[in-house]
Structure formats: C-alpha cells, structure tokens
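Inspection log for the structure reproduced underneath, given as structure tokens.
Missing here is one protein chain; the remaining ones are kept as they sit in the complex.
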Amino acid sequence: MSTTTAGATASSTSPTSKPVVTLKGATVRFAGDSGDGMQLAGMQMTNTSALAGNDIATFPDFPAEIRAPRGTLAGVSGYQLHFSSTEIFTPGDDLNALVAMNPAALQTNLSDLHDGGLLVVNQEAFDEKGMRQAGYAQNPLEDGSLRKYQLFTVPMTSLTRRSVEGLGLSQKEADRCRNFLAMGLVYWLYGRSLDPTLRYIESKFGGKPDLAEANVRALKAGYNYGETTDAFVSSYQVDRARLKPGRYRNMTGNQALAWGLMAAAKLSNKEMFLGSYPITPASDILHELSRYKNFGVRTFQAEDEIAAITATIGAAFGGAMSLTTSSGPGIALKGEGMGLAVMLELPMIIINIQRGGPSTGLPTKTEQSDLFQAVFGRNGECPMPVIAARSPADCFDLAHEAWRIATRYMTPVMLLSDGYIANGSEPWLIADVDKMPKIPVSHPGPQEGDEPYLPYARDERLARPWGIPGTPGLMHRIGGLEKQDITGNVSYDPANHQHMVNLRARKVANVALELPPQEVFGPERGSLLVLSWGGTYGACLTAVQAAQAEGLTVAHAHLRYMNPFPRDLGDIMRRYDRVLVPELNLGQLRQLIRAEYLVPAVGLNKVEGKPFAVSEVLAKIRELAPASKS
Amino acid sequence: MSTTTAGATASSTSPTSKPVVTLKGATVRFAGDSGDGMQLAGMQMTNTSALAGNDIATFPDFPAEIRAPRGTLAGVSGYQLHFSSTEIFTPGDDLNALVAMNPAALQTNLSDLHDGGLLVVNQEAFDEKGMRQAGYAQNPLEDGSLRKYQLFTVPMTSLTRRSVEGLGLSQKEADRCRNFLAMGLVYWLYGRSLDPTLRYIESKFGGKPDLAEANVRALKAGYNYGETTDAFVSSYQVDRARLKPGRYRNMTGNQALAWGLMAAAKLSNKEMFLGSYPITPASDILHELSRYKNFGVRTFQAEDEIAAITATIGAAFGGAMSLTTSSGPGIALKGEGMGLAVMLELPMIIINIQRGGPSTGLPTKTEQSDLFQAVFGRNGECPMPVIAARSPADCFDLAHEAWRIATRYMTPVMLLSDGYIANGSEPWLIADVDKMPKIPVSHPGPQEGDEPYLPYARDERLARPWGIPGTPGLMHRIGGLEKQDITGNVSYDPANHQHMVNLRARKVANVALELPPQEVFGPERGSLLVLSWGGTYGACLTAVQAAQAEGLTVAHAHLRYMNPFPRDLGDIMRRYDRVLVPELNLGQLRQLIRAEYLVPAVGLNKVEGKPFAVSEVLAKIRELAPASKS
Amino acid sequence: MSTELPVLTANDFASDQDVRWCPGCGDYSILAQMKKMLATLSIPREKMVFVSGIGCSSRFPYYMNTYGIHSIHGRAPAVATGLKSVRPDLTVFVITGDGDGLSIGGNHLMHTIRRNLDINIILFNNRIYGLTKGQYSPTSPKGKVTKSTPMGAIDNPLHPLSIAIGCEATFVARSIDVHIKHLEMVLRRAAEHRGTSFVEVYQNCNVFNDGAFDYATDRKIKDDTIVEIEHNKPLIFGKNRDKGIRLNGLEPEVVQLGGAIKEDDLLFHNELAEEPSLAYLLSRMRHPEFPEPMGVLRAVDRPRYDDELNKQITVAREQRGDGDMNALFRSGETWTVS
Partner (left out) sequence: MSTELPVLTANDFASDQDVRWCPGCGDYSILAQMKKMLATLSIPREKMVFVSGIGCSSRFPYYMNTYGIHSIHGRAPAVATGLKSVRPDLTVFVITGDGDGLSIGGNHLMHTIRRNLDINIILFNNRIYGLTKGQYSPTSPKGKVTKSTPMGAIDNPLHPLSIAIGCEATFVARSIDVHIKHLEMVLRRAAEHRGTSFVEVYQNCNVFNDGAFDYATDRKIKDDTIVEIEHNKPLIFGKNRDKGIRLNGLEPEVVQLGGAIKEDDLLFHNELAEEPSLAYLLSRMRHPEFPEPMGVLRAVDRPRYDDELNKQITVAREQRGDGDMNALFRSGETWTVS
C-alpha cells in the first residue's frame, strides 16, 4: 500500500528549465493501435494526476476486436483523461492534447482536438502502408493540413530503440516500450512526477529486470526529450484541486460496484453469491469479485444468463446476498427469471452494464437504451425497483442502496450502469466500512408446534419474511404460480390474484416512501429543469453550471431512482417552464416522465455509442432557456 | 362438409307441447367436474345454436390441473355460451341458466346466476363426500338457500343409467354419458334441434356403436325428460339473428389465427414455417397448423422458445413465411431473438397468446398484461410493430394484417391475442380466399457482374430488399452487430449508428402511414371516449351501446394497432372530455397513451384472470360521463 | 435446537396441500417411495429442499413437507446449483420431467452433471408433455403420433442416460414407477451418492401416453424386457433367468444360458468402472432389441463442485486471511487531500 499526500510529489523530478504555464485543467488523449499500450499509458497518467491532487475523469475507448490488424482504423484504441484543479464531472469535450502513435490514430481522433491544441505524433509511423491503412493520400504531417494545431513530430521509434540499446531486447520488444516514451513526454509537458509509474514498473516487471529497465529508460527518455529538445518551448502545470479532504483512490465504475457490493455484504452480515455469464462490458465485475474468495465471495460462471439468474434465485432462497451481472442481450435472457424472482419476493440484485443496442449492437460502446427493458421487460404485471448509477464512484454507494432496498422490501432490484461509467474512472473518497450504515437483515427463527409458517405474511412496508432452509419448522414451498396471500400456497382465486398483483405493485411503490428528496442543483424555480439519469450526470451538471454562469435560470435534477420515482419529482418539475431530458437513447426516461406526470418534457437524444459532450447539452439548454429570464 | 341454412332446422325435433317463451337471448353455463365433459357439452350447444342462426359468443374456463381430484373445487370446468337473436359481442355477464353437475360446480358458479335464473342440478351428486369437498355444511338443495332461483333437481345419474340399460356398458361408462343427458335437457329448454349433436355422435363414435347408441339415448332421454316431467312448465325460444348474409362457421380465436395465417401464406405465395414450443394457451395454434402439411405448412416443435424464434429467423432468411407462437413466459425468453430479428430486418410474426402473469402466474386464465413486454421487452432501441386481435373471428383478419405489415416493411411483427380470445368462439363469416387482398412479396433476382448487392438499401417506406439464399450474385452476410446503412456491413461508426437507430424507428413509425383511420363508434365528440384494445372489445362495445341507449354521449374506439398508433388517435381523443381505458392489467395502454399524447386518460383495471363484465364497464362509464350532457 | 434426530415416518413428509395429479398417474408412486426413503435417511426435514421446473412432475415439491421451489421451466438444476453452492449443508433434490429436463432444460442438466454438485436429479420420464396436454417430448419414440405430430414424430429421441454419461455423470441409474421396492432402492442409492446423482424413472402418464412402459411393467413379459443390474453380477434376465448379455467386441448380444454359455461368459456389471464406456454401452441397450437395464449403471466418487468452491474459500482465507474491507480499500495507490 502506498499513500501520498497530494501536492507533495511535484518535487520528485528535477524542475524544468523552461517556462511553466499554469492551467485550470487539461484534457489529454493517448491514441494508437490496440497493440500500442494506450490503455496502460492513460491509466498511468490518470494515476499520476490523481496522486498529484487533481480531480480526474477518464474515458477509455477500445475497439470491438480483440486485436484488429495493426495499423487499421478499426484497431485504434484511445484513453482520454481530464485532470483539473477544480472539481470536474466529465472527461472533457475536446482535447487540449492528443498523442497519436500512428496515422490511423490521427485520422480517427484529430477531430476532437481543440484548435491550437498540442498534437504529439510518432512521425516514424507515417510510412506508406500506415498512411494507406488510415486513408491518407498524402502525409498529413507534411501537407500543412495540421497547421491549426501545435504539431510535435517525434521520432518515437528510434528514440525508444536508442534508449534501450544494450539491454539485448529484440526490436519488437524494444518497440513495445514506445508507450512509455510517449508517457514520459506527456509527463514532462504537464510537470508530472515519474515516481508512481516507476513504482508501477517495479511491481509489474520486477520479475523481468531487462523489461523493467527498458521501460524505465524509455519513460525517462521521453521526459528528457521534452526538456532538452527545442521543439517544446514551455510546459504546463495543473494545480491540485480542492477536493473534500480525505484519502482517495482512483476507481472505475465496475470496480466501485464490486467493492460496494462486498461492503454491502459485510454490512448485512452476509456472504455473497454472484451468478454470472461473461459479457462486455459487465465481465470485469465477475473478474473483480472472483478475486475475493477470502471475503466469502462465491462466484459462479454459469453456462448462460438464464442459469446465472436462476442460480442467483436459488442462492437467495438459501439466504445469501445474491446477485447477477450482465449487459443488454444477457438481461433480455433473464426476463423470465426476473419474473420468478418478483413472484418469489426474494432479495437479489440484477446489474445491467448497458451497451449499444439493439441486439449485439455496439458491444464496446456506451448507451442508456435499456431503461425500458429494466422497467418493463417481463411478462405480466411484474414491478421491480430500478436504480441507476451516475458516475464511477457513485457505483459504490448505489450497490449499498440496491441491497438495502432488496432486503428492506424483499424484492429483486435492478441496478443500471453503462459502459462509460463501468470503464471510466474518477477519484473515490475512500469509505470507512465501519462507519457505513448497516443493512439489517433478519431471518425468522425456528418454529415449533403445528402453527404453520406464513411465508407471505407482510410487515408494514409489505415485505414478507425471509425464512431460509435449515430452519426447523419453517418448511415451505414457493414458486412461479400465483400465490395465496399470507400462506403462499398456490391459488387460482380471482380476487386473490387481483389482491396480489396490487400488493406487489404497492410494495415497489412503497420504496419511494423512504427515499431522500430529489436533489436539485440551481434555482428552485425557473425557465428550465434539466432532468438526467445515469452516466450523463457529469455532462449535464457541467452544462448546467455553465448555463447558470451565463445567467440562465436553469436547474439540474439527476435521478438515481428510476422506479419508483422520488415522491417530490412531479412537484419539482412543475416549478420550471420546461423540462429537458437528455439521454443516450431515443427518449426512454422522457416517455416514463410524460406518462407519469403528463409533463411535456422534451428530449436531447443521442445514440452514437459515446457520452454527451458538455457543449451539446449546453447548446440545447441555451435553445430552451431564454436568456431574458433570470 | 355440412351446411345448413339457419332457421330451417327448428322443425327437426317434435314441437313441444308446453308454452314457449321467446327471449332476445340467453346465457347458459355448463359446469361440472373436469371429467364430466362440460367443454364438449358447451361446444355442442354452441354449434347447435349457431346452426339455429343465433349470434353466439362463448367463454370456456378450465382448471389449471390436467385432472384435479374428482369433485374438488379446483377441478371444476365450465363452458359459458351466450346466444342471441341480436348481434352480441360477449359471452354474457351473468347467467340465465346454470347446469351444475356436482356440488363443487354449484359452489363455484352460483354467484354468476341471475336472480330467478334456471338452475339445473344433478341432485344425485349431492352426497356427503361431494358436499364436503365443495365446502357445504348442509345440502343447499334442501336448506332453502337456493330459493331465489328456479331450481330443477334432476336425478341425472339414474336417468342416464336407465337410458343406456341393455347396452352392456359398465357403470363408469354409463355415467360418462351424463353430459349428453344434461345437453338433451338444455336443448329441450331452448327448443334446440338434436340433429347437429346426433351427427357429431355419429362421426365421433361411429367406430364404437355401443357408445354412440348410449350417447344418443342419453341425449334423447334428457330432451324427453324436459318435455314430460312436470317440473318444467315452459320452454324458451331465441330467434335467429340478423347477421350479415353469408355462410358462417363457429371459430375459436386460435383456430382463426391458424387459418388466417394459412390464408396469408397463400396470398403471398409462400410456404409457412412455424417454430414453436408448447405453452398454454398458445399450443393449439401449433396443433392446428401441424395438421395442414398438405398446405405446405412446416411446423417445428423446438427444444425451447429461444430455438423456436431463432429457427423462425433462419426460415425467414431462407424466404419462408415464418412465425413463432407462445405466451408470456415464452415471449420473455424470445426477447434477445426478437432483437436480432429487428436488426436483421426480416419479416416474421411473433404471436403472444397472453395469460395471467407475472411468471408462471395463472396459466389457464386470461389477462392483457404483456403489452409492455411486447412494446419494450428487448435491449436497446428495438422498435417492432404490435397489433392486437379483438375477438376470435378478428384473429383471422389480423393474421393477414400482420403478414402484410411484416413483408411491406421488412420487420418482425408482434401479434397479441389472449386466453379469452384464443379459446372463446364466435360465428365467422367464411372468407373467400380468392377475394382476399393479395400480399405481394418479391425477392430480388440474380445479379451478375461485380456490382455488390446492397441488402440494406431501402424503398420509400424504408423497407430493405429480401434477397434470399440460392440467388446468384446476392451473397451477403447479416448479423446482430450494428450495420452500415445500405451495404449492411458491420459498422462501428457513431454517426451511422445514430442514423440506423433513427431509421429503424422511422420505419416502424411509417407503418401508421398506411393504416385506416381509427374507427369510432358513437358521437364524434362528447363527454367520454372509451378506448379499449384486445379481448375487452366486446364488453366495452356492449357497455358503450348501453350507455348510449341511456343517453350518454359516449363513444367507443377500439385499438388494433398498438404500435404505432393510428395517426388520428390523438385528435380523436381530444374531442372528448375524458378518456377511459379499460384493461385487464394495471394500465399499460393507458401509460402509452399518456406518454404519447399527454392525455389524462383514466383506467378501469382488473386483474382477476377473467374478462370484464359489461356491467363493470358500464358502471365506470356512468361514473365518468355525466348524464346531463347529451 | 435439539440435535437429536426425530424419528420420521413417510407421512411426516406429506405437506398440507392436496395432491393434484390425475388419478392413476405414475407420479403418485414416485412420491410415495420418495417419502418412504427419506424417512430412513436420518436427515431432518428442514435440511431438505426440493427444486423443480414446470410440468406435472414438477408439482412434486408442493407435496413434500420440506423446503421447496417450484421454479420455471427447465431451470431447476441451475436453481439448485445456486442453492447448493451457498448451502452445502442442505440435501437438495431436483425433480424434473422429460420435457423440463431434456428439452428446454437440457443445457442446465448437462452442465450440472459435469460439475458434479452434490445434488440428486430425478427425471420423471413419461415420454410426453403431460401438463401441456400431450405433445411429444424429446424422449418420445420416432413415429409417435401426438397433438403436435399428427403424422408421427420425426426426431430421433434423446436417451437421458446416454446424455448423462456423455457428460461423464458420476451416478446414473434407472427405475420404474410401479416397481416400488426397486425404485426406493434406487432413490436411496442416489441420495447416498456424493456428487450429482442422475436417476431416470419410467413414469406412466395414463392420460396422454398410457401404457408407454407396459413392455417393462407387464408381469407377463417384463422379465424378458428388463434386466436388473447389480454390481459385480452378470447380466442375467428372463422368467427362468436363462438369458444373459454377452459382449461381442464392443457390441452387446443376448444369449441363451445353459449349453455352451456359462454365467462367467456374460458381461459382469461394474458400477465403479473408471471408464464410463460400460455405462454408456448399457445405456444403449434398448427395447425391443435388448432388455433395458434397471438399477445403478454407474456410481463413482469424484470431486464435487460445491466442495471445491467452498474449499477455495477456505484456502483463500487461510492464505490471505479473512478479508478486511478497509485494508482492501486502502491497498495500492492512494493519496490524501488535506
């Protein structure tokens, strides 16, 4: 374990001799072939920036293929990092700096670079084949087409090779260190300490000293290249942010979910069972959780999604904290199983890391188009609470909330995240599990005599008791047929069916009773309310902040409870002239809102497999919120 | 084949010597143990009444168990028939006559009998065991509790046994003829001809002359009992209805669907493929279609619902008229497959015969609670046209419509029916397939040279071409990944994804362009519009008729197109002060209507596994439509 | 809670629910033998769970005074897998039908068997879909005329035991509803086996497939149509126990005992055979060509998924200590904002 106090590390590399420009923040993207190690470069820079005390937000974006042919457009992998001295909520709309390791990376990423932005290119990758694959008829580094950027052409290949000379590496091995050279250069540019990455190299390549040494040399070569070459006339500095005091770590959404679930298990005194079938972008939760067997976490890689959810149901019956994870197509397969879970009224969590749909769609891209499926994708009247995480760190809290609701109301709960949240990262103020609220779970004890156990008797919130096998006297049978109220026996009685359908609906509606009031950021009433949910949180909040700065009376409400809605939502919406619902779908929340509240909400909808840019939301706000009002 | 001209048959039994009371119509229910042959009795009476020229509507209702223990409440099976000299749309709210073969049947059915209604009971079934099973502490036939009905206690068992004496039947075999005795009695009561049933016995038991003779004797014994015993002082007569002239037959919803699909196949010059997995109440479509191999119908009983729909997709790719049938839980399993079908843009029909949910629910009962699942139950933005049949005979027409839309727009189409429509029956004005509109389907022909085939090019309605394997030059590959516009190649391009998501949505929206205007029954504007869908058609229409007769300005619009809605629906709704949406669910259409049109529609919702009574709808209409307005 | 085990009778295993199978259904007998057998196991009822899918057979749990889940069609083995994974202390039975287990649920059956969880799967094979009123099932013979196959079924049937052995099941057995002693014995053997026990029970559906197993139950002929196999004993059958099964290379053949052929020439059953090929070959012996084997075809001891899963938990705890959440949160790179 290594802990650093932010700000204290700036000195660990020799101060630069060139002028240093202080920036509020910067957005940098590493882009290259998927074999070029761009994800690693991005993650190191992220980590380093976090340790330097910046607020951070990241957006990794990788190709659908495992390894598309080298140098092709389809094979480009990118990692975007926004680091700042102020609080930030998105990985940034466009780039202050782009590192392009080959022509294909330049081709696919250039349009996101700010005019005047820094463009660092491996010039040696711009050979004929590379340019042809990228669709360049002529060399863009030479034809003047990049004039509006600060272009730095760096002979990365030969610099790297030279730096590792004498270590006996093959050329292929040497070239694999290029990402460290690029990193070193970017570290110099932003005055970053090399220490965290040196530690990383140590821990990762400790067993292979040659490789470790090579990477260290490449990293330093890149740093020194920045310092010595005349091309770079100045470097930049982003001061540490004033984040809430405490200890932080960088967390991706999927990791935060996994850890949040483990915390919830502990806080409810339960061991965890995960039934899952791998699917992008949910698999990392399975991977992460399967590492913690010493926490009593049992992971079951099922033969398919149906087995995953039905095993989850079995484990829930057995009394475990039980959950299943998947993405859109897998969730579609779980529909029938979820129906059973609703009927059995057993607590469990169903997690959907949404991706681009329909069908197989765009498996590695993000989208928010499974909200309908979450709320409605089952036969019959089959209500289930649905909650949605808004950011990587928020996943930790929502895992707790999901399990709280599931056990408090004895119901399966659907938790929505998405590919953007899952793979993106941000600083997480490390929780102290001992100070987190406990999640009380109780099981009825043994029962003697002839008095029958009543598995469908209910408490004041309409939750039934969770009697588990092994308990003498509680033997009972439950199933997917309609059940008699209180006894849980099979019942075909019409009035009972009506009663039970109503009960199940009321029980889920009851969840709203214990929800906190909906938070609203901005004026209490005004011309526009921006109502968002899920991973668009950061973009919407940032856009609203900007609009408020422009004097518009715009407020922001971000929903985490999708079903039921917070009780005050209707009232809140009616306090604004208009309601804008930005979503990465064709308007699913908007549909729900219109139906529930008859509010003529309008949508900002985008289905491009990527998050909103702040500017897109801001433009729409400007369109809808007249500047005159204030 | 036997055809009868309605009304011409009344003379085939000797006229009764007792007074005959003419009624407008009557509702009769046969109820008994599931081993008592009540479904048969009901169907025979239905057929006979239809041949007598009445309009008819039926409602069979059977227990969930194959054969629950004899005499239990759970084992009661009922068949309700409404026959009338006027046009009718429902099997009737409450009963004019109830035949109860045992105490359990009396117990579970009596509450539906009109005060003063005819109650025909097999008194010999009221022994101690029978009454105990039915929960009667004392004999209801003797304790005066049935005073408000016209009670006829008939010693059915001994009458039947006596009538078949000498045929050498075992007592068990003899008792199995009791339903024919009961039928004979009811036939006498309503002046029905025995001929159709005698013909039925002949054709059914032809191979077993003893049984045939026994049934004939029991039938006649029942008839004669009515005529001779003093208990019955008068009989009734229901004149023939003035139905649209033409030749009719009695049809259940599932049979009408099967035949409609076969007609659609013929009209589009296609052979049919059905991929299905048995499930109540959809299985009968599989059974029916598997009988028509000489029509080129291929039925495939798949290993599960997922195989059923994906085989359907394969057959559609091969160029067949392809469909799959199921009910709620099975449809839940098909969600992922439907997503693929939407992506592939291949024509096919997915049929959901809805039943009571959620989960396994009430498998033998009716419900309308899968509308949400139909419209939303898939991952991603995954639009699909949804249409819903309103009555048994309507299923025939909707099958044609489903296939027309599927082929015209190259899309899977969801067709909704329900258990009530599926098993209920009504007269069907026999179609002349030669006069039905053709469904033009074309496949692009062979293509030579290098010009690539463009599977995702589109016509003016946005339909793509249906190029099928075997055609030289059209080789192409399609799949569930997002496709490039026009070429159909895999594409991860953000703008293309947005474009394709929009295209698919627009294509389905386009279906509305060719729909007929929404029919409205009643005043063009007024205080209330009753907006219904599916199997509640008859109850809603009848209730509206009654309300109109009471002078209320109420109109009725019945939706068959659930997605997209007819283009004029919004305008129509706004012409009424209020909109009432009666549904056998918690308000699914209402939700869709509110979201789409922001109309504050109110609901009448019932989830009891059975259809609306006309009176329930009428009461709600009276509540909402003030009598003053007219 | 007292630790003394109460003495239970078959009746103690009856729940308060009315049994709702058709009169005469073979399921009644299986239910009766199950209750009888369980009463002898010295396991308290609250430690038992019956899990089923959907079908007539799958209503079984409702009739047992134990814990139970009547789940959804085909998924009972998966439900049981989740349950047993977290609750290895429970005795878990899966009740399934030929449609439930082999049609929609075939994949879960296969994977459960290969994982060798310590559960007992009892497949009621009536060669028909009972609950949905008479469509053919994956075990219906070719040519079978049913509601969905008016011109006869054209699929080759699946043979439950062959499939199970294809997945290298550790316990495979077969019995018949009406052979009550044999059935009870087989159920007991299944319960005693550690690992996934797979039992096929021939069950008469007297409503939709009456007499499907007459050949194996009819007193007049059954001695010639079935052979009760026993460990280490030769395969002998026939009313006068004068017929046997001999191996000819890899093909079994029916031979007449006496004369040149002695008992020792016959195939001797070995339920412990490492190599499942014997069990496979037995599973292929089918009426009318062969007498059908009844009894335990295979019973070998192998590691169980639930054991192994929990062993990993134990080992992880031994190696890395009981998980400390706060320590985990603070591991790796962290920084402090002050």
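As written, the chain order gives the labels A, B and C, with residue 1 at the start of each chain.
The criterion applied here is as follows: a contact is a pair of C-beta atoms (placed from the backbone, for glycine too) under 8 Å apart; a residue touches a chain by one contact, two chains touch by 3 or more.
These numbers come from a predicted model, not from an experiment.
S.K.: Over the full complex, note down every shown chain the hidden chain is touching.
M.R.: The undisplayed chain, in the complete complex, is in contact with A, B, C.
S.K.: Looking beyond the chains shown, say which of A:K266, A:K293 or A:R578 touches the absent one.
M.R.: Spelled out, the listed residue whose C-beta touches the missing chain is A:K293.
S.K.: Among the options B:L23, B:L167, B:L243 or B:I486, which residue touches the chain absent from this view?
M.R.: In the complete complex, the chain left out is touched by residue B:L243.
S.K.: Quick one: say which of C:D16, C:E308 or C:D322 touches the chain that got left out.
M.R.: If we include the chain that is not displayed, C:E308 is the one touching it.
S.K.: Out of B:E227, B:D304, B:D418 or B:D485, which touches the unshown chain?
M.R.: Of the candidates B:E227, B:D304, B:D418 or B:D485, B:D304 is in touch with the missing chain.
S.K.: Among C:F60, C:F171, C:Y280 or C:F329, which one is in touch with the chain left out?
M.R.: Answer from the full complex: C:Y280 touches the omitted chain.
S.K.: Residues of subunit A in contact with the chain that isn't shown?
M.R.: Residues 65-70, 72, 74, 277-280, 283, 286-287, 290-291, 293, 299, 301, 303-305, 329, 359-360 of subunit A touch the chain absent from view.
S.K.: Need a quick check: the contact residues on subunit B for the chain that isn't drawn.
M.R.: These residues touch the chain not displayed: 1-6, 47, 50-51, 53, 196, 199, 240, 242-250, 259, 262-263, 266, 271, 273, 275, 292-296, 298, 300, 302-304, 306-308, 310-320, 322, 336-337, 339-340, 344, 430-434, 446, 452, 469-481, 489-490.
S.K.: Kindly note down the residues of subunit C that lie in touch with the hidden chain.
M.R.: The missing chain touches subunit C at positions 103-107, 110-111, 114-116, 138, 151-152, 154-159, 162-168, 247, 249-252, 273-278, 280-281, 284, 302-303, 305, 308-309, 312, 315-316.
Convention: only the chains that are shown with their structure count from here on.
S.K.: Average the CA atoms of each chain to get its centre, and name the chain whose centre is farthest from that of subunit C.
M.R.: Measuring from the centre of subunit C, the most distant chain centre belongs to A.
S.K.: Round to the nearest whole Å and give the separation of the Cα centres of subunit A and subunit C.
M.R.: Taking the mean C-alpha position of each chain, the two centres sit 45 Å apart.
S.K.: Find the geometric centre of each of subunit A and subunit B from their Cα atoms only, then give the gap between the two centres in Å, rounded to an integer.
M.R.: Between these chains, centre-to-centre, one finds 47 Å.
S.K.: In whole angstrom, how far does the Cα centroid of subunit B sit from the Cα centroid of subunit C?
M.R.: Using C-alpha averages as centres, the distance is 40 Å.
S.K.: Where in subunit B do residues touch at least two different other chains?
M.R.: In subunit B, residues 74, 329, 359-360 touch at least two other chains, as defined above.
S.K.: Residues touching two or more other chains, restricted to subunit C: which are they?
M.R.: 54, 72
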